[in-house]
Every structure is written in C-alpha cells, then in structure tokens.
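Have a look at the structure below, then the notes.
The complex appears here minus one protein chain, its other protein chains still in place.
Moving on, here comes chain A:
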Amino acid sequence: MIRFILARLLKAAVILMAILVLNFFLIHAAPGDPAAVMAGEAGATDEQFIADLRARFGLDQPLSTQLWLYIKGAAQLDLGYSYRQNMPVAQLILDRLPATLLLTLTAFVISIVLGVVAGVLAASRQGGWGDTLISAVAMIFYATPLFWIALMASLLFSVVLGWLPGFGYETIGANYTGLVRGLDIARHLILPATTLGLFFTAIYMRMTRASMLEVSRLDFVKTARAKGLRPGVIQRRHILRNALLPVITLAGLQAGQIVGGAVLTETVFAWPGIGRLMFDAINQRDYNVLLGVFFVSAAMVLLFNLITDILYVVVDPRIRIRS
C-alpha cells in the first residue's frame, strides 16, 4: 500500500513537472510581449523604458535560461513575483488556496453523496415515477449553465428570502474568532458549494444508477438472494459496493472539471479563492500569477486523482493485493 502511494506520488511529481514546462511555453508562445503591454498601459512607448522593464523581469534572457530559473524557483515554491499586485505569487496563491480547497472539496463531497444517494433511489425505482423525477431534476441542474444557477440561487436565497449570505467568505468587519467564525464561514459556504455540487450531481447520479442496475443483474446477486438475505442487505453489501467502483473512477476524472467550475462559482459569489485570482490575472495579463494558478490547480487535480486512486485500492481487493 505504501509502495503504491509512493509510486503514485513519484508519477504525480513527473506529471507536475511536465505541466510546469508546458504552461511556461504556452504562455510564451502567446503573441505579445508583456513588457510592451505594461509599458503601453503606463503610457510610455519609449524603447529604453521597455528594455528596462525586460531586464527587470528577466525577459531579456534566453528562453531556456528563463525556464531554468522558473523551474528552480518553483522547486523552492517560489513562483515568481506579481508586479501588478506587488506580492510574491506564492504568497498570493497561499492566501487564497484554503478558500478554494474548502469550496471544491465541499462541492466534491456534496456532488458524490447526493449523486450516489439519488442514483441508488432511482435504480431501486427503475422505470417508476420516482426514477423519472430524480433523473429529470438531476438533468435540469446539469443542463443549466453553472453561472446561471449560481445567480438564481443567490437571488432566491440571499436577496428574496434573505436566508443566506450571497457573497464573500465571511462577514466583513465582524471579526469573529474560533467556532463562531467557523459557523460564519460555513453559512457563506452553503450557496457556492451547493451550486457547484448540484451541477455535478447529475453525472454521479446517472453513473450510480446505471452501475447499480448492471451489478444487480450479476450472478453473485442471485447467490446472495439464494442465501436468503434481505433485499436491503443485498443492495448495500453486494450491489452498492460493487457499483461504486466505476463511480470512483469517474470522480477522479471529474475532479479537474470541478476545479474549473470553481472559477465561475467564485466569480459569481465573490469567493476569495484562486479561481477569482485567475479571473483577475487573465484580465490584467499577470503572467506570473497565471502560471502559478495553472500550476497549483494542476497540483489540485493530481491530488484529487491520487485520493480517488487510493480509495479505489481500499475498496477493491483485486487491485490492493495485486499491486
């Protein structure tokens, strides 16, 4: 097991390195010279000024040297400096990472738990009105653009009903501490996390439903019935556990999309996470911040994948014992 995790971590490190290099070249392949853009925005087109800017950011160095310096920095968690915000990129990201992790993880858990429960209910009522209703509701959330759900949820629960705060991470100026602060953050988390989670629920629901129906036709389910087990026990112990395997695989693949979805959700709910940071960085052409955000979100996707891989190994003895 430990060997397995070590091997996976090693692979993840290699992939992360490849992403780092790829991102670096992608950004540099994009047309336009950041120094010229900055100089232009500053109102100066003076060649000398642009050259000075280039020298200051190291943009006059050969590309290979720039890459080497960047990788060397990244290895020490130094992701460069944002000249827009006058802060080290690593600091900027670290400040916002907890908020994003909290949002995406909560949404991830909500989507899986809701999706699996709904899928099990739908499967056990296959063809009935309950099945149709569950499928329809899930598909409505999936088919509606995420930002629109976010806006409507905010409008309904925050503006009209006034039940929940519609934006931000915590109540500004309240200076809560300890448990009170935790509860305050939780209240702020409900809308964005549920919105993001509900969007992905449909996928898990469909997968769980299909997988449950498939497994329930397998021979060992008949064996279980032939033993005289109760339907509830058969469903939980024999069908659900086996049906969850593809759901876990799917969760690993979906992790990337949930990080992507967070960008939109954070923007609508003014959630101070790295999604917001990226959105602002794109608008401001803040390349170092962008590179940093790409790097960190890639790392998050890899982390989610690692978690699902480990989960899979825990659940499926065939892989646990053979690996």
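Just so we're on the same page, contacts are C-beta pairs under 8 Å (C-beta built on N, C-alpha and C of every residue); 3 or more make two chains touch, one makes a residue touch a chain; residues count from 1.
Everything below uses one rule, namely that contacts and distances are computed from a predicted model.
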| item | value |
| --- | --- |
| Undisplayed chain, where the name is taken from the UniProt record, one of "Polysulfide reductase NrfD", "ABC transporter ATP-binding protein", "Histidine kinase" or "Spore germination protein" | "ABC transporter ATP-binding protein" |
| Which of A:54, A:209, A:238 or A:276 contacts the chain that the document leaves out | A:238 |
| Among A:133, A:174, A:218 or A:282, the residue in touch with the chain that has been omitted | A:218 |
| Touch residues of chain A, complete complex, unshown partner | 3, 6-7, 10, 218-220, 222-230, 233, 237-238, 241-242, 315-318, 321-323 |
